[in-house]
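Down below is the structure, laid out as structure tokens.
Only a portion of the chains appears, each positioned as in the full assembly.
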Amino acid sequence: MNSFGRRLRLTTFGESHGPAVGAVVDGCPSGLALDARDIQAEMDKRRPGQSAVTSGRSEPDLVEILSGVFEGKTTGMPIAMMVRNVDADSSAYLEIKDLLRPGHADYGYLAKYGFRDYRGGGRSSGRETAGRVMGGAVAKKLLSLKGVHVYAHTTSIYDVRAGEVALEDVIKNTYTNPVRCADLSVEKEMEEAIRMAKAEGDSVGGTVEIIAIGVPAGLGEPVFGKLDADLAGALMSIGAVKGVEVGLGFGAASLRGSEMNDEFLIDNGIKTRTNHAGGILGGISTGMPIVCKVAVKPTPSISKPQHTVNVETKEDAVITIRGRHDPSIVPRIVPVVEAMAALVLADHMLLSGKIGPPAP
Amino acid sequence: MNSFGRRLRLTTFGESHGPAVGAVVDGCPSGLALDARDIQAEMDKRRPGQSAVTSGRSEPDLVEILSGVFEGKTTGMPIAMMVRNVDADSSAYLEIKDLLRPGHADYGYLAKYGFRDYRGGGRSSGRETAGRVMGGAVAKKLLSLKGVHVYAHTTSIYDVRAGEVALEDVIKNTYTNPVRCADLSVEKEMEEAIRMAKAEGDSVGGTVEIIAIGVPAGLGEPVFGKLDADLAGALMSIGAVKGVEVGLGFGAASLRGSEMNDEFLIDNGIKTRTNHAGGILGGISTGMPIVCKVAVKPTPSISKPQHTVNVETKEDAVITIRGRHDPSIVPRIVPVVEAMAALVLADHMLLSGKIGPPAP
């Protein structure tokens, strides 16, 4: 269950405060140029400790490739990668180890496994997503060979909403600012919303949009391996994501068919006039851009006192969470969302034979 | 890809206008009392031809169990079930076989498979969901042994929204009316919205809520087999679903952590005061009711003329869709949504050992 994908298969491992976090990617075709810098570039996008709006934990996250690459190219063998955990500090967790943190997986893990690794949430920590980003970096490299590119950007933080932005702006602007917002006119406001929440010992949620371009028509497998089903599962598997939309999403529910349907036309091949469907019909890609959106809940770790339960004494209690936390997960989830979408798309490119085995 | 689930594995088959549609359920423990009436009862909920707001196609959908049951009990062997297609009429499709129907999977299938079964959409038809409902019926029976029950109900049709309803009303009211709405005060309005759209040759979308009660804490597998990830994938795999929310869903994106977090308390065991999380934290169930919502797009088959493309001539064209269609998919999707949620939950009950092998 720590593995994901069908043909391109990612297995991740590691806990927040254990020795290392890592990933094994199986099924990557041979002959892909790949080195540690490709992985590092993606890891740097999600690295903690980069700004006032993210966690103070400072991890260098230097990626080592352990296998699967020979003379600068993938061999078709599993690609194992890892980063050591360096700045783990469990002291803040020791004092609350018997208290359930509201909004966290603590109780579920306890109920499931009989005990839990209380140090920073163990595997349920956002640190787990490092493995996803490593895997996503391989997927992105693979997709780029076929002209497929995946972009994500923050579309809202708390009550601050980005306006519509052109794809060029998403590409150009997203990683220029700490909130990963492509609409520079609201970017400062978003930062401010996070800073205000933080100042009050609180946190905020937001939304992130994903756009994938260059995806050919015909990706997706009926009826349980549909492209949108796989994207929804992949995105919802990211901690803190509480909703997923494809195309108009919930907006489609209050439309009529004549408003929702995208009419087909001939325009340098078969296209649709609009893209309300978000590039997927009947679970199969249409050749239009894939567009999804996720809802990200506010970081559950807040320093405001909260009511909770002590699992040892079975009594009500009050918890105040110290430690170093992102006052909003949204900015750091952007590269993770990209990684998961890239993994799904690369997997389906392989499934559909759009990325094939090496020429003999 | 026509199989779903890990321990309880559903494989479905059949096309809209082929000889039969059916399902094979593998992994059901032995000793479960099961006969064809259990399946029939669920199939009757989704049967076409029941009211003015659904398709005129009239399928008896008589279920035959082909294997896996002996002396009224499951044997642990695969349970194969099927219904014959009786009222398939392909004539209306013949005249539009070269035209892409807007909002349908036609183009994706053509791009993927090189040709397509144009008769009623073939496998991309809503008729495919019959197999899901057969499988879901087995899952529901299995869950009911452990006190787990899954309910779905229509929460909006077009611009008509249901108010908050108590669980008792969901259980009591949903299947008493053709729109499957638990809030009887708006039910007639919903019917009217569908009828109006139909009168104009159009269709409408809506939303459906799922509530599962009795689910124990500790279901869900980190990090890619999370309960919410599996639910999202399962629900998004249903044709016409464009969005999935767990708990507050997109509402969570504009909240603060202190508003979103569900505080724990002791109340006959460990509970949460609120259930904004929809019963799932970190991908693991908390013991609170599981609450999800899906967005259903309006039926793409409308009789209004639409612009499209003729794939043979590669020219622009106009399509007018005849045939018999549901003017809203929402009412008939309700039992399908229940089925998919039940399959996911039963699968995780088996994975977690909450439903075990038979006592020796």
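The first chain written gets the first letter, and so on, giving A and B; residue counts start at 1 in each chain.
We take it that a contact is a pair of C-beta atoms (placed from the backbone, for glycine too) under 8 Å apart; a residue touches a chain by one contact, two chains touch by 3 or more.
Note that the structure is a prediction, hence the values are computed from the model and not measured.
Because every chain is the same sequence, the assembly can be counted simply: 2 are drawn, and the full complex in the file has 4 copies.
Everything below uses one rule, namely that only the chains that are shown with their structure count from here on.
Centres computed as Cα averages put chain A at a distance of 27 Å from chain B.
Those residues of chain B lying in contact with chain A across their complex are 1-4, 12, 100, 102-109, 111-112, 121, 123-124, 128, 156, 158-159, 197, 202-207, 216-226, 228-237, 239, 242-266, 270, 272-273, 277-278, 280-287, 295-302, 304, 306-309, 311, 314-316, 352.
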